[in-house]
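Written out below as structure tokens is the structure these notes cover.
Shown here: the complex without one of its protein chains, the others still in place.
On to chain A.
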Amino acid sequence: MLINSENIDDKNLIPITNKPHALLPFLQSQSATSLSRLYQSPSSCLSIFRLLDSVERQLAMNLLWLESAISLTTMGAWVVQDKKKVYDDALDMLSRLHILHIQSGKLSLNTTFKTSLRHAITGGGITGSFGVPAEKDEKRPPMDIEGLDGYALERWETILHFMVSSGTGQNPTRPSQGVLYLLQRSGLMSNQHGSLPQITSAGFQFLLHPPHAQLWDLLLQYLHMAEERQMDLVEVLTFFFMLSTMELGREYLTENLSQTQKAMLDDLRDYGLIWQRRASSRRFSPSRLATTLTSSSPSLPTSTGTASSLQQGFIVLETNYRVYAYTDNPLQTAVLNLFVSLKYRFPNLVVGSITRDSVRRALNNGISAEQIISYLTTHAHPQMRKFVSLSCAYFFSRLNPLIPVTVQDQIRLWELEKERLKSQEGYLYTAFASQADYEFVLAYAKQLDVVLWENSAKRCFFGSLEGHSNIRSFIERRTSGGN
């Protein structure tokens, strides 16, 4: 696997600049006043700081301990010349988040943000933004981490499983009304056909996302919904960030929460982000879904039985389109069923094959070929990664792909196949009295450039919709003029 580095186009090797986190555009759209209210909480500052890109983080850190503003040129002197764009983008992002002020050539951090982040790092302050932990209760010990993981997994998979099996005739457990409403609001499911909600094409795409992105997708929708429900967005966000800095396996008190935040407890319980003994309980424990909100570590515990199948990947795909999925998880099986026709099922293994029909079914559901391939790639079994070591998978992916090239290309071809037929509305002109009439009208239609198809032997042609009125009046004029 030795590669001459000169052969690789440099541009293809620099897509390392990741997309910004899904939440950041939302934050940018908020007003400066609500952002500065948000920045009053140290835990929010810390969480937002973690969501930033590495260069942005470093820039914020450089300014954090400075009392006075620093000139742009001084800061720019630290930047490597050919990475100027990365630096400018970072400055731009920070200033749009109102974290950074650029005034008359001087850089400084937002004072509120600075104070709060300093508090977060050094401790102190009286904001209580990291949540008030509950004293240990001997009679009722808090839920242990295993229990919390099981609970979060169960809740989350209920939602996904409900989505994936809607319309298949199965009757999985229905998630709560709040979740259903959120799914419909976000356009992941629609309620057109009778009472049972149906999954939409956006919903199918959602299912193939990694869990972290799924969670943030839903939370973003929750934020949009909160706006409509007249909830205070800043309090909603503060609570999310507070949850993300909490410790797994610890109980916290609800007393210091605001009214809005207390109302959120119900919703978040439904999503599996927090656990409460009873709905009226004054304590709550965040689950792993909540505490990993601002990290990239797996947000869901590995499912029972197949150890670490979520991180390690479980799919083996052969060049003959056969798929072996080492899983006993009904959700994973159901997701695979979206684009694989399953053949056999064993306690820990599902065998199927990718066929034209199964892929077309997925394509009709709105899933794209790229999404199928990326799902297969992210969940590929370690055995498939054997020849592509992790660290260089990035660079070699184009040369030595994880997924057999034949299969990849075929899936893409099937997608193209779907686009083979193009429908266009129009009119068919037939039954011309003579060949001369036919040719005369055809010549006129060709002038207008509206002919889609013609057959002189049968004396007919097909014109597009927009040309019809012209052709029609032309024929009428001719017939009346002829008489």
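Note that a contact is a pair of C-beta atoms (placed from the backbone, for glycine too) under 8 Å apart; a residue touches a chain by one contact, two chains touch by 3 or more; residues count from 1.
Note that in this section contacts and distances are computed from a predicted model.
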| item | value |
| --- | --- |
| Candidate names "Geranylgeranyl transferase type-1 subunit beta", "General transcription and DNA repair factor IIH subunit TFB4", "Cytochrome c oxidase subunit 2" or "Signal peptidase complex catalytic subunit SEC11"; UniProt protein name, chain not shown | "General transcription and DNA repair factor IIH subunit TFB4" |
| Among A:22, A:72, A:102 or A:121, the residue in touch with the chain that has been omitted | A:121 |
| Hidden-chain contact residue, picked from the options A:23, A:38 or A:86 | A:86 |
| Listed residues A:292, A:371 or A:408, member touching the removed chain | A:292 |
| Touch criterion as defined above, residue of A:31, A:54, A:191 or A:378 at the omitted chain | A:54 |
| Touch criterion as defined above, residue of A:39, A:113 or A:130 at the omitted chain | A:130 |
| Contacts of chain A with the absent chain, listed as residue ranges | 42-43, 46, 49-50, 54-55, 57-59, 61-62, 64-66, 78-80, 83, 86-87, 119-133, 135, 245-247, 250, 256, 292, 294-297, 312, 382, 386, 389-391 |
